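Only a single protein chain was left out; the remaining protein chains are all shown in position.
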Amino acid sequence: MGRLTEQTHLTPTLSSREERVARADAPGEVGDAPFMTDTRHMIAETAERLFADHLDQTTREAAEEGTWPAALWDAVAANGLDRVLVPEETGGFGGDWADAFVILRAAGKHAAPVPLAETIGASWLLTQAGAKLPEGPLSLADDAARVPWALHGVCVVASHKTRFVVCRPSTEEVPPGHNIGRDPREAIRRDFEPADTHAGDVAAIGALVRSCQMAGAVTQVLDLCVTYAGERVQFGRPIGKFQAIQQQLAILAGQAAAADMAAQTACRALDRTGDARFEIASAKIRTGEAAGQACAIAHQVFGAIGFTEEHHLHHLTRRLWSWRAEFGTESVWAQRLGRMVVEQGADALWPGLTGLNASP
Amino acid sequence: MGRLTEQTHLTPTLSSREERVARADAPGEVGDAPFMTDTRHMIAETAERLFADHLDQTTREAAEEGTWPAALWDAVAANGLDRVLVPEETGGFGGDWADAFVILRAAGKHAAPVPLAETIGASWLLTQAGAKLPEGPLSLADDAARVPWALHGVCVVASHKTRFVVCRPSTEEVPPGHNIGRDPREAIRRDFEPADTHAGDVAAIGALVRSCQMAGAVTQVLDLCVTYAGERVQFGRPIGKFQAIQQQLAILAGQAAAADMAAQTACRALDRTGDARFEIASAKIRTGEAAGQACAIAHQVFGAIGFTEEHHLHHLTRRLWSWRAEFGTESVWAQRLGRMVVEQGADALWPGLTGLNASP
Amino acid sequence: MPSLTFEPCDLPPEAEALRGEARAFLDAELKGFPVAARARSWVGFDAGFSRKLGAQGWLGMTWPEPWGRNASALERYVVIEELLAAGAPVAAHWIAERQSGPLLLRFGTDEQRERILPGIAAGETYFCIGMSEPDSGSDLASIRSKAVRAEVNGEPGWVVNGRKVWTTYAQHSHWMIALLRTGEAGENRHGGTSQFLIDLSSPGVEVRPIRNMIGDEEFNEVTFDEVFVPDAMRIGAEGEGWQQVTAELAFERSGPDRFLSAFALLVELVRFVGTLPPEAVAGAHDAVGRLYAHLSTLRALSISVATQLDAGADPALEAAVVKDMGVAFEQSIPEIAQQILGVAPRVAGGSDFEAALAYVQQACVSFSLRGGTTEIMRGVIARGLGLR
Partner (left out) sequence: MPSLTFEPCDLPPEAEALRGEARAFLDAELKGFPVAARARSWVGFDAGFSRKLGAQGWLGMTWPEPWGRNASALERYVVIEELLAAGAPVAAHWIAERQSGPLLLRFGTDEQRERILPGIAAGETYFCIGMSEPDSGSDLASIRSKAVRAEVNGEPGWVVNGRKVWTTYAQHSHWMIALLRTGEAGENRHGGTSQFLIDLSSPGVEVRPIRNMIGDEEFNEVTFDEVFVPDAMRIGAEGEGWQQVTAELAFERSGPDRFLSAFALLVELVRFVGTLPPEAVAGAHDAVGRLYAHLSTLRALSISVATQLDAGADPALEAAVVKDMGVAFEQSIPEIAQQILGVAPRVAGGSDFEAALAYVQQACVSFSLRGGTTEIMRGVIARGLGLR
């Protein structure tokens, strides 16, 4: 077993995982075990607890000022969350994207200021390409002008035309930069000596991990809003009793459900077939749209309180705005997906959606 | 004075019109007389009364089945509403687009099934081009595949590249067709012998008259909704007492105000400078968007009642859907307008909006 | 906080196994069926087609023997979504098979089942639902049509007076399941109503079709003037009408008809975009991509709810969420199509795509009326979130 088990005293059995993989691979077998297996529940709880334990206001503020949250990352690494997709033979947990999803969703819910999504995505690309996996946190970038945590000396997996390269940018010449989420995004020089390039779609994997994070953050925004609407009194009653607020939160609940489903669907598709181009594009579009609506509704519900530094809401909404745009906005992915749909043809639309491509 | 005065005993004085025009032409003079002059109020009232008197359910249904509403059109023509923009010298009323606006708004409010907007627009184009004005109702078309009232033997002013032609299509070879508004829109053969082509932008004038009609129809939809919401009781009180309905109708009120203002602004710009490219594009975009929102909100408020043939609402909403798309959808005009805005340059945006193009 | 439960689910192999068969059947049956007719889908009434589906064993398939063959709700789900995606005319049997049959299985008597279910399963017996009244749209507690106990020729029963509106295809239906007042409402406003099976050929029943704004006669007004209904035709317990109806409404909310009503138009939209020149296509691709993302997500959510229903759970909140988003999705399609098409849809005289667009543009305003308005759906969701 990977480190996750050793460190947290969870006891998922390897045999159950193997069984499940075997079933999914069986020819003609479309069904799958329930998404939330016991193992996956335990992974989710571990991640939840870890972020809850290590993230307080002070840590967040320090991270947003540029301090590396060492204790948090060390706990992540000690529990092997960053290596969830790395095979056991090479020291990882040997999980799949459905496992990665519950970790990334938890990271999103907690707006965790560490490159966990980047590390998970990069480690998968490296593993798929059969490349050596560097130690420590990794970055993942499809744009040399905004590389996550480049200043912190992490190793970068960056897109290079349709392939990718691995590099470790010198931190000395990198000007600091950050996104709206106040997570570091720095420009790196492109004149590094690339090692060999590898096959792998950085933009797609980046879009996938961001979709998973957004699913978590949107769900958490809903949670904050519903709780607040039940507590905050205006005009003599909780604001959640006003029909206008109720209608807004009903919309938000739908967005949260859609974001969660879209991201999970993409993870499952990638696990199952290795080709999730349609599902990843759909996930980035749908979670991004949900993110936009969630931020707008939440700030409307919270009013001035939600606009203060003191309230937790903005840790989520600022990151949602950033994640929406990173690794391709909804427009970018919608054009890509729309082109694929149109190219496969109108009469293939339904067969493609249902996964049955020809009448028998 | 033109026929409008003779028939309806209105007494606008020509001198007041001339004065106004003179003032607007004065160099350095930006201000204008109030938009709703007494004359214009009388024109509006005449039009309102005329449509109210001549449009009942039977007339509407017959018109939508293809019967020419002769009594209605004769009243329109007898009052000279169709010739509002034709100079007095050639037998018209000698009005301006601000006058035409109040007529077209009334026609829109009443969803009048006659080619009045087409006739007003076409007569203006012909007059501007110094061309002969044919007798009777006119059509106006920027698409030979959907010519308003072509089957009724009206004379058609049709776009021809960047200019226009006048023709009278044979009704024998025209297959019947209609838009969602159930007003006739027929395909004509393009192999007619065009008379000389004339200078004039059919698409722009078509967009302008449709904008004015939409402004009227959206206002009327708001009116119907507010009245209905005050009367219809559900769960023990008028539905207008529910906050969710109130919020929707507040949105609708804003849309109606915006549509009305955008259409009027375009009419005024055309009267004043003869160049209203920005304002007409803005009007078609803004009234079209208002139309879309108005239809959605109104049908939501009215529920099943509004979906029946018996209720008046659909006479308005079906035409709004049609008018939105005719003479260019919002997208078509937005791309055209966006290109103009970008071409004049970012630093000309504010000077252009305010009509002051250079610092002194 | 009460939370929404949407696990991603696959349709099981036994359900997927039906897909190819259904698709082949539909390919053959609907060969040459025009796009504008496909766009009508579950509003298209074709008794002959319904009988063929019955002959295939695809109506009432989830019902227990001897009425059905005990198929899972997910097998039925596959058949239904194939029907809707093909734009098959399913209106004739739609309500009978989806709502009335299940209601009788749950609350009906053996006599009622024996008399009625075989006809539904054969695609020959059609139903309409009598809930709304002129003065009660969404507010079912305010209904006034009455059933009063009476005995006629020695048979115990009820005399019904009143009026029902918005009854879909009552003019072609054999039966109505009517919600009628049989007593006082009581404190919670929801008591005092009962459900009845009313034979629409009974003396005193008058059906008046109401043309809708598209020109179709889909809705009807049904008037009852001293109509005798035998007590044997009462469904469930006296006074339990509201509870039974509420359960019935939940069946309606999360099926594939909540996002596939306009699927035929979507197919034509994709076809049209394929013909656009390269310089005009970026915006159209953008729109198609977003529509696809919404549709695929809605389908995954709907399958998740269907799986929960099949497992005996009560995902009422989740069903309301799917309905609310499904309606918003469907209503966005004509808007988007029109902006992409760049010209006006036409009722007559234009292309198939234009005609389908014209139909859906008008019909889509009614999508949100069926099974609860948008305000009501969002109220249900808000209650589920613990806000009400």
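The chains carry the letters A, B and C, assigned in the order they are written, with residues numbered from 1 in each.
Keep this in mind: contacts are C-beta pairs under 8 Å (C-beta built on N, C-alpha and C of every residue); 3 or more make two chains touch, one makes a residue touch a chain.
Source: prediction; values computed, not measured.
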Residue touching the undisplayed chain, where the options are B:I43, B:L249 or B:A296: B:L249
Selected residue (touches chain absent from view) among A:R83, A:K109, A:R286 or A:H314: A:H314
Contact footprint on subunit A, counting only the chain that is left out: 143, 145-146, 175-180, 182, 185-187, 233-236, 242, 244-245, 292, 295-296, 299-300, 303-311, 313-314, 317-318, 321-322, 324-326, 328-332
Positions on subunit B where the hidden chain makes contact: 28-32, 34-36, 223, 226-227, 229-230, 240-241, 243, 245-247, 249-251, 253-254, 256-258, 260-262, 264-265, 268, 278-279, 281-283, 285-286, 289, 330-331, 333-339, 341-342, 345-347, 349-350, 353-354, 356, 359-360
Positions on subunit C contacted by the hidden chain, ascending: 278-280, 282-283, 286
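As a convention for this text, only the chains that are shown with their structure count from here on.
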Centre-to-centre distance between subunit C and subunit B (centres being mean Cα positions), rounded to whole Å: 40
Mean-CA-position distance for subunit C and subunit A (Å): 38
Rounded Å distance, subunit A centre to subunit B centre (Cα mean): 51
Numbers and ranges of subunit C residues touching at least 2 other chains: 375, 378
Multi-chain contact sites of subunit B, meaning residues that touch two or more partners: 242, 244
